[in-house]
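Starting off with a structure, shown below.
Omission of a single protein chain aside, the complex is shown with its protein chains in their original locations.
By written order: A, B and C. Residues from 1 in each chain.
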Amino acid sequence: METSIWHALLYLVGILAFAGLNAAYLGYCERKGAARIQRRSGPTEVGYAGLLQPLADGIKLMSKQLLVPKGVDGIIFRAAPILAMVPAITSMAVIPFSGNIQARAMELSVLLLFALAALAMFAILLGGWASGNKYALISSTRAVSQTLAYEIPMLFTVITVVLISGSLNLQDIALDQQGGFWRWNIFRIENGHFLTMWISFLIFFICTIAETNRAPFDMAEAESELVAGFMTEYGSMGFGLFMMGEYLNIVVAACLTTVLFLGGWDCPLGLIPGVWWFLIKIYILIFTFIWIRWTFPRTQIYKLLNLNWKILIPFSMVNLLITAVLIKVF
Amino acid sequence: MTVPISPRHDETFVLNLGPQHPATHGVLRVKLTMDGEYIVKAEPVLGYIHRMHEKMAEAGTFAQFMPNTARMDYLHALAFNHGWALVVEKAAGIEVPPRAEYIRVITVELNRIHSHLLWWAANLLDLGAFTPLLYAFDDREQVIDLLERVTGSRLTYSYMRFGGVLNDIDEDFIAGTRAFLVRLRERMPVFYHDLVTSNIIFIKRVKDIGIITPEMCRRYGVTGPVARGSGINYDVRKDEPYSVYPHFDFDVPVFHECDSMARYMVRVQEMEQSMRIIEQALDALPDGPIMAKVPKMLKPEAGYYYSAVETARGLLGHRLVCNGDKNPYKLKLRSPTFSNLSLFGEVTQGMLLADALAFLGSLDLVIPEIDR
Amino acid sequence: MSAYWRDIFYGSKSLIKGMLITGRQFFKPVVTEQYPYETPTLPPLFRGHIELIGNAESGLPNCVVCMMCQRACPSDCISLGGKKAEGGKGKVLTSYILDFTKCSLCGSCVESCKFDALRYSHEYNLVSFNKDDFIIDLMKRLEEQNRCKQ
Partner (left out) sequence: MERYEKTRSALSPLFPSGHESEAVGTEESEADSSPQQRLPGVVVTEYSRTGSHLDVVCLPDQLMAVAGVLEDEGFFLESIAGVDWLEQGQLEIIYDFNLLGGDQCRVMVRTFVDRSEPVVPTLTGIFPAADWHERETFDFYGLHFQGHPDLTRILLPEDADYHPLLKDFMP
């Protein structure tokens, strides 16, 4: 793919717009979705059905003062919320939205994505550390131990996908799954991969919830224990950026799940593929995120690590083994 | 699950939980000495909403204290009303007409369901689940509407009077209550048991958390659902019957696991027993007056009086000392959660912060009642 | 080991069950009341702050200034004034001030009234920036009600 300055600018604007829109409106969707699940109506006042609510929230957050508590490291404190946004937006550069919509096709895009995902945890660590608040400190240590633990099964399941496709390039992985849902990694009939891949998908999905710090694994936020965790001391747009970063991480996680397991932009029946299929799939996944969040109680940090070390890691390792055997046998 | 730890005191830090904290449901402060996420020492600090109700009781007449009683335990206000009415009736020797006593029991039990529903909701909120809260509030709203219809207010009822109750109940209320019981029985298995009780995350959070042994209950004077979750079969309604409770056939749920799950199960099953009591009371509701003939100004004989009632949180005792005057000479309120909370420090030693808060939720605290 | 598999099996089942319940609720209508657009219907016994009852014919308050309500009040929020009735016996009410900031809506005053002079209003929109707005002159309120009736 040829890279010109116009191409780069176009994608820069496009990705920023996509990211901004998602960050703003996923908050709205979350509130509406939660409200419907709880038989309420959610935001209704600003605009038709409350559609301008994110705008109002944004104006409110931006017009407030960013309070920097006394005695904290001001630079790190201010940098942390920005750092929460950057990896998520950067990740979007390598995500193939369709066969020809991708900012930058890279050979090792899977690796890059996981490197950036680990960086998102870094923002929480810095924010919690720099706040000079005990709740925030506990929260950031929780976030680190959680993310580190969940990288392992996540990478194990990704390796199964990489084994099947034989590539670390997201574009290739998606192209490999074109032609109907029976070719998607999760249901892949070829070589009998569907036997193990749905388990891989489940493990991967659970890990993405944990990686993005979403309920029921929102140990870092845990509002009934740690007040607001690493965000306790943040107000105004500092808080806003953390929230937006959280939603962007969800979008990236959903994109990644779609590419790795759900055939990317492929139509389920193998008819007309296109970017709309990609969007439909990621929003169904995002809805599931919201749905899960508003159904379950929160786990507890040690139960969470137990789940990881006792269930997810053994299962993902066995899964990897079986997948490798299947590839070898057939 | 408590993990034995040997804290290094140079590495502990103090964490102030409250007085404003989402998990304390009011203004309780707990001073925690922490070693990482483990609690080394927990000291509850009380008194942030202390209003000296006992002095107010001494300052006014017996009847003038009635509105105060509802403001201590705002979730089971009618039981506090009932307790105060009973002790004064005992002191003054007032006979309450049976219809009034039945109405008292019906409203108190409805209020108990309301209190347990709200506890259920708040406990789930402590565990991080928000949706069950609103499902429970949906049901709770029905109870409040029913009680508002008969008492005239929604939370702090001041409904009882010495010798009876303020208003009579009508056919609409009876029909509404029966409809509510049907509705709650329908929703119970789905919204309470399927969604929460059998949920694996919930079970893992509450099972074997916050073990209170029966011996500990006795030493600390723990009563109510907390004691019954520790295998102590003690319910004032059964063991020291007051009002018309002996007329009804109901069970006292007792669980022997001593953990948060046991306390949860006790409360959920108590709601069912309360529904049984209400049904029987509605079926057997006698006719007659709702107020006894009571002198305008009560002047009970000098003496010591004690009366206990079972609120949603445990034994509420009124120790009343009269000197023959129109004011109580001394009133001591023995509130259940004051004693129930006193074991918090001992139980939470070596617990994780998250578990300690789940345990705090399972104690069902109402702070104004602790602080009085 | 069997507990391990049982946990996984029943655990997943309970999670799916929970999600189906909330999923079903997603498509059901809302149960909340959209407050400013819908207002609640208050039950007849609703205890708002008190107000005076006017005589059906004259519109004057039924109160005979016996002071029972003032004495019954636990928080001293009622103060009323009266003067000797012209000509006849008894007293006429001249002022009835309710200090609603201290009132706990217990209803002792209404109960103590033997002359059918007090009742609960059905007012619940009680918001103000000014504390003085809650020191309510019930005589004025009754006059306004009389004016509205005419």
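Going forward, a residue touches a chain if its C-beta (ideal position, glycine included) is under 8 Å from a C-beta of that chain, and two chains touch if they have at least 3 such contacts.
Not measured: the values here are computed from a predicted model.
J.: Which shown chains does the hidden chain touch?
T.: Taken over the complete structure, the missing chain's partners among displayed chains are B.
J.: Who touches the missing chain here, B:His193, B:His256 or B:Lys332?
T.: B:Lys332
J.: Which residue, B:Ile39, B:Ile232 or B:Ile277, contacts the hidden chain when the whole complex is considered?
T.: With B:Ile39, B:Ile232 or B:Ile277 as choices, the missing chain is touched by B:Ile232.
J.: Among B:Ile203, B:Cys217 or B:Ala356, choose the residue that contacts the chain missing from this document, as touch is defined above.
T.: B:Cys217
J.: Hey, which chain B residues sit against the chain that's not shown?
T.: Against the left-out chain, chain B lists 46-47, 50, 52, 54-55, 58, 87, 90, 217-221, 223, 227, 232-234, 239-240, 301-308, 315, 317, 319, 321, 323-325, 329-330, 332, 334, 338-339, 342-343, 346, 371-372.
Operating definition for what follows: only the chains that are shown with their structure count from here on.
J.: Distance between chain B and chain C based on Cα centroids, please, to the nearest Å.
T.: A distance of 25 Å separates the two centres.
J.: Using mean CA coordinates as chain centres, what's the gap between chain A and chain B in Å?
T.: 43
J.: Go ahead and note the Å separation of the Cα centroids belonging to chain A and chain C.
T.: Centre separation, chain A to chain C: 50 Å.
J.: Could you tell me which residues belong to chain B and also touch two or more other chains?
T.: Expected reply: 131, 135, 138, 195-196, 199, 201.
J.: Can you pull out the residues of chain C that are in contact with at least two other chains?
T.: 15, 18, 21-22, 25, 31
J.: Using the touch definition from the top, list the residues of chain A that touch chain B in their complex.
T.: Per the touch definition, chain A meets chain B at residues 34, 37-40, 134-135, 138, 142, 215-216, 218, 222-225, 227, 294-303.
J.: What residues of chain B sit close enough to touch chain C in their complex?
T.: Against chain C, chain B makes touches at 60, 63-68, 71, 131, 135, 138, 148-153, 156, 158, 161, 166-167, 190-191, 194-196, 198-201.
J.: In their complex, what parts of chain A are in touch with chain C?
T.: Touching chain C: residues 33, 35-41, 44, 291-292, 294-296, 310-311 of chain A.
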